[in-house]
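Every protein chain except one is present and positioned as in the full complex.
In order of appearance the chains are A and B, and numbering begins at 1 in each one.
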Amino acid sequence: MANDLSVRELVRTFGDFTAVDDVTFDVPQGSFFSILGPSGCGKTTLLRMVAGFDEPTSGTIAIRGTDMCGVPPNKRPVNLVFQHLALFPMMNVAENIAFGLKRRGMQSAEISRKTQAILERVDLPGYGDKRINQLSGGQKQRVAIARCLVMEPSVLLLDEPLGALDLKLREQMKVELKKLQAKVGTTFIYITHDQSEALVMSDRIAVMNNGRFEQVGPPRELYSDPHTPFVARFVGENNAWSGTVEEVDTHVRIRTEEGLLFRARSHDAYPAGTRVDLFLRPEALRIEPEGKSLNTFKVTVKTILFDGANSRLLTVTPKNHELLVSLPQNRQFDYIQPGDIITLDWHPDSGLCFEA
Amino acid sequence: MIRSLPNARTYTWSFNLFILCYFTFLFAPLAVTCILAFNDSNFPSLPWYGFSLDWFTSPGPERVGIFHDEQNLRSIWTSFQTAFWVALFSTVVGTCTALLFEQEEFPMKNGLYFLMLAPLVIPGVILGISLLLAANSAGTFFEDRFGIDIGLFRPSFWLVVFGQFSFITTFVALVVSARLRKFDRTLEDAAMILGATRLEAIGLITLRYLRPAIIGAAAVAFLMSFENFNTTLFLVGSEPTLPINLYLQVRDGSTPVINAISLLLITGTSCLALCNLYFSKKED
Partner (left out) sequence: MKSGYRLTLWLFLAPVLLWLFLLIVIPHLDLLLMSFRGESGVGNPVWTLQNYKNFFTEPIYWRTFVRTALYAVITTLCTFVLALPVSFYIAKLARPRTRGFLTVLLLLPFWVSELVRVYGWMILLRESGVFNYVLLKMGIIHQPVEMLYNDVTMIMGLVYTSMLFMVVPLISVMESLDDSLIEAAYDLEASKFAILRTIIIPHCKPGITSGAIVVFMLALGNYLTPNLMGGKNSLWFTEQIYNQFIASFNWNQGAAFGFLLLVLSSLIIWTGLKVTRQRLGEVAS
């Protein structure tokens, strides 16, 4: 499959500060690609370079095989949905959508035909005469996307466009965006700091930190097999525990600071005595297991964090180390009260450790 | 003390009375000027001899109403022309200034910004004399060096226009800047990524957004120019503007025709000011 976007060894520095540090990736045609990272990680700088608002210090950006170096934003086959949408308040919906087509010098009959068609595509037929401030948040979102899609870009860039919406609408728009992308088939590159947005919508995600890509892969892989401690911490919830490697066989034997001994998995073979961080997902911890293994230990329930399907127990080990434990949905543990002492256990493959 | 707190009745009433006095103080001279324009008398003073429109419409020779007063009419026309050009130039350059300081980065920006504000704190009289001196120096230079006499460098219509333009532009720039600061720059980026060039983006998006502020600033520039006295005084040539012409008449004794002109001025400027205010309110 052809790549719509190829970025090679891209670097952008501002004085002494390196905002984007040697980034290389490809986005295949028609896929939904997300760049996920905390604010200040360089993802916006990267996006601005792809859009053409900023020039790389070194490295190349190619769109459909054409090098984009020196091509101004108005000449690139990419469009950008802005964080705050940047819909032109002085124009109505149709004028907003027609703006780019007019710049191309298209016939007005053709423009109005295309405008109608794209409005239907984003489920806003007949909204052409509405003013921007008459639209709801979700409708504005769709107009902003329609305004870009009507240009038939090779790549559509989206800069955290859901950030300004309230929670309910955000959940709804996540699904809608995913469906829209599948329908139109345009390559989407989506920038976000919200890991749930990235996990739900993307075909592939790049996790970015301090200007570098930590890991690129499908959502499932990032979640179940993070390659770096940063990814383990940033994608999904994780309990972190520091300890020391005692012995390595098929698994790593780790002694935590409070003396508990566990078996866990690691990507690299660490020699005995290495200080490591152990990451355990809350849903990997089994409550009151049958039988006993090396990874069995006891904790005290501190409080119950009830959140519907996402309810968890906040527990502490005897040395006061906090651990979050997922509550299964079959209500079998409804009897647990704060102050109870419970037994936990986990499979050695579900704990992952990295050198600290 | 304030509206939400309990106030003594005397406090409220004395404050109301004070405000009433203040507004009387504010409007008394204007009101008296307007009323006396209709007095059937040869002097702008009481007693009241009855209502008359002589000072507007009388063709002379004893009383020359404003509509027949060649000299005053000519000065009004001169003022109109001056104000038109000043408003035009200062709006264009003032908008450029606002865009320059709000959107562009260049070395010495702060120094230039300070210089741009300087006309605010230079007394108008000094602006007038320094421009007169410089124009005279330039005129002498051109005459000595090239033997050509450039009329622009002598007190004249265009020197007045440039003199007023030199400080009114700062006001325009400040008004437009204030609005530009509320402008979301990503709208320009959005226009550019949709295929517009930078100039198209400024023309189609930024200027359209600024339009109410620019129109308002142009109206203010027109008014400021129309009533400017201090700077104009030194630069005026053979065509006096209205304030200069009025000044000469007031200084040498006055007739109610000045009241008539004042009345027209008051109505005209009030209408313009109210329109301006109405439109700026509507935009918000």
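Basically, a residue touches a chain if its C-beta (ideal position, glycine included) is under 8 Å from a C-beta of that chain, and two chains touch if they have at least 3 such contacts.
Every value quoted in this text rests on a predicted model; they were computed, and no experiment measured them.
Q: Applying the definition given at the start, please give the residues of subunit B touching the unseen chain.
A: Answer for subunit B: residues 1-5, 12, 15, 18-19, 22-23, 25-30, 32-33, 36, 43-47, 92-93, 96-97, 99-100, 104, 106, 112-127, 129-134, 136-137, 162-163, 165-166, 169, 174, 177-178, 197-199, 202, 223, 226-227, 229-230, 233-234, 242-243, 246-247, 250-251, 254, 258-259, 262, 265-266, 269-270, 272-274, 277 touch the chain left out.
Definition applied: only the chains that are shown with their structure count from here on.
Q: Roughly how many whole angstrom separate the Cα centroids of subunit A and subunit B?
A: Roughly 57 Å separates the two chain centres.
Q: Would you pull the subunit B residues touching subunit A in the complex into a rising list?
A: Residues 184, 186-187, 189-197, 200, 204-205, 208-209.
Q: For the complex, give me every residue of subunit A touching subunit B.
A: 51-53, 72-76, 78-80, 82-84, 86-90, 99-100, 103-104, 147-148, 151
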